[in-house]
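Everything on this sheet refers to the single structure shown next.
Only one protein chain is missing; all other protein chains are in place.
Right, chain A next:
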C-alpha cells in the first residue's frame, strides 16, 4: 500500500499533459504488484418474498457486485460536460455562475450521464400532448451543442427506412431518463455526415441492450470510417474546414477532387492567436465546483 501511495503521490506531481500515460503506468504497476488482492468481493443480496402457496418459484442466486476498491477516486475518468464551459465572450461571470447553480440543481434530480458524439443513447421524454405517456427514442448522438441551460444533443436513427433526427434539450423538464447504451467516441466531434452515409451506419435497434463500459481509463474510440452515398451530399464534407476523419474518401472521391478541395484550406487557422481559447484552468475550477455541489 505504501508503494501504491508513493506512486500516487508521484502521479499527482507530474505535468497534466502526460496524464494519460501516467494513469496507464500506474494501473499496470498496481496490477503487477497486487495480483491476488485485486478485487474485494461484496455481495448484494436481494431477497424476494417467497409465495406461501403453490410450488416454490426458482429464484436465481444473487449475482455478486464487484467493487474495485484498490482503484482510488483519482483514477476515475474526469468528465466535465461541455455545456458547463462558458463561451469566449465579454459576459459577466455572475451570469455563468448563476446558470451553473440551476444546472447543478437539475442534475441532482435527473441523472445526466457522460456521453460523446458517437455514443448510442436512449432518451425517455413525457409527451406534451398526452398526459402521462412516455416516448422513448434510441439513436446515435451526432452533435452536442449549446452552452448553459439551453444545451442540446441530436440523436439519429433510421426507423422503417426513414432517417429520423431529434434534437433534445438536456435540461428540459420533460426529460425523464437519459441512458447511455454504448459509450464510445468517434474520430470526429460532429457526425452530421451520417446523413449522406449509407443508412446501415445510422440504424440502431430500439431494443438494444446496454453495453458495459468502464468508469476508469479512456473512452474507447471507434476508428470506423464510413462509406458514403454517391455525391451530391448535403455539405461538401471533403473540404478541410469540416476536418472530417471518419469518411472513406478513397472510395467516393478521386485524388484530383481531394486536391481541389484543399484549395479551401486555411493553413493560418491553427496559428491565429485571436481565436485561441485555453479552457484548461477554467475547466478545472468548474469541475471542482460542480463535483462539490453535486455531493451536497
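FYI, a contact is a pair of C-beta atoms (placed from the backbone, for glycine too) under 8 Å apart; a residue touches a chain by one contact, two chains touch by 3 or more; residues count from 1.
As a convention for this text, contacts and distances are computed from a predicted model.
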item	value
Hidden chain of the complex, named as in its UniProt record, picked from "Elongator complex protein 6", "Calcium and integrin-binding family member 2", "Translation initiation factor eIF2B subunit gamma" or "Large ribosomal subunit protein uL3m"	"Large ribosomal subunit protein uL3m"
Selected from A:69, A:176, A:241 or A:269 as touching the chain missing from the view	A:176
Given A:150, A:163 or A:210, the one touching the chain that is not displayed	A:150
Among A:128, A:161, A:232 or A:270, the residue in touch with the chain that has been omitted	A:128
Sites on chain A contacted by the missing partner chain, in the whole complex	89-92, 94-95, 98-99, 102-103, 105-106, 108-110, 126, 128, 131-132, 148-150, 169, 171-176
